[in-house]
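One chain of protein is taken out of this complex; the other chains stay put.
This part shows subunit A:
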Amino acid sequence: MWKLYSTAEGGDRWPFWSLLMVGYTASMMRLCFVIPCFNLNRSISRKTWNDKTLMVFLGSGGHTGEMLRMLSTVKSLDSLKHITFVTSTGDEGSQKMLTKFIEERSLRASYSFVDLPRARRVGEPLVSSFLSTVKSIMFVFNVFPNIEYPPDILMLNGPGTTVPLAIFYTFLNVVQFSHTTKIFYIESLARVNSLSTSGMICRPLAHRFLVQWPKLAVKTSTEYKGILV
């Protein structure tokens, strides 16, 4: 083993190790700079509103309702460049609510839909939900690199399939130098005393993380801006 480190035979191993060290250090620095929880990069977006693309994930029922309520407060939603609405396969309830939202609002921004298989059913035990999350992650990594409008902002609010999306865009942020997707996570109103599992996983990955109850914000060191729905 010692031979790997020794430079006794003309030092032909040190370039490998020093390159590895440099590579490793550079990767760690890149991670620290990109992933929001390290707080090293506080830059504000240089893009104008009309140039921004938004991706919104609509999980089941209550989550979709909350997300659409929040979106309806955004007066300038129509002048975004593009909005991608992501729903789970088979979630007709959310799709209906979304159609209604678009109609009632006469949404004029260009928009599109993407379908994702569910990561985790409500109350699914940890082991099988881990497996279905892995399946979802694989799907996301397969399909999302090719979507038409890569998002500048990804809005998430909690249900299972949130996590694969957050992981994917964090990964892209690390490996891509030309583009950053900002992750905006809002925890459900129903979470009063503790974060959801998705919330706990997404917290270090989100650029802004909001909860809707002040005690919870203090307990988890997250942002509170009042009830948002």
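Worth a mention:
Note that a contact is a pair of C-beta atoms (placed from the backbone, for glycine too) under 8 Å apart; a residue touches a chain by one contact, two chains touch by 3 or more; residues count from 1.
Rule of thumb we're sticking to: contacts and distances are computed from a predicted model.
Looking at the choices "UDP-N-acetylglucosamine transferase subunit ALG13", "Signal recognition particle 9 kDa protein", "V-type proton ATPase subunit F" or "Ras-related Rab-7a", the name in the UniProt record of the chain not drawn here is "UDP-N-acetylglucosamine transferase subunit ALG13". When the whole complex is considered, the residue among A:76, A:106 or A:221 that touches the unshown chain is A:76.
Subunit A meets the missing chain through residues 44-45, 49, 52, 54, 61-62, 65-66, 69-71, 73-76, 93, 96, 100, 123, 152-153, 182, 184, 188-193, 207-208, 210, 213, 225-229.
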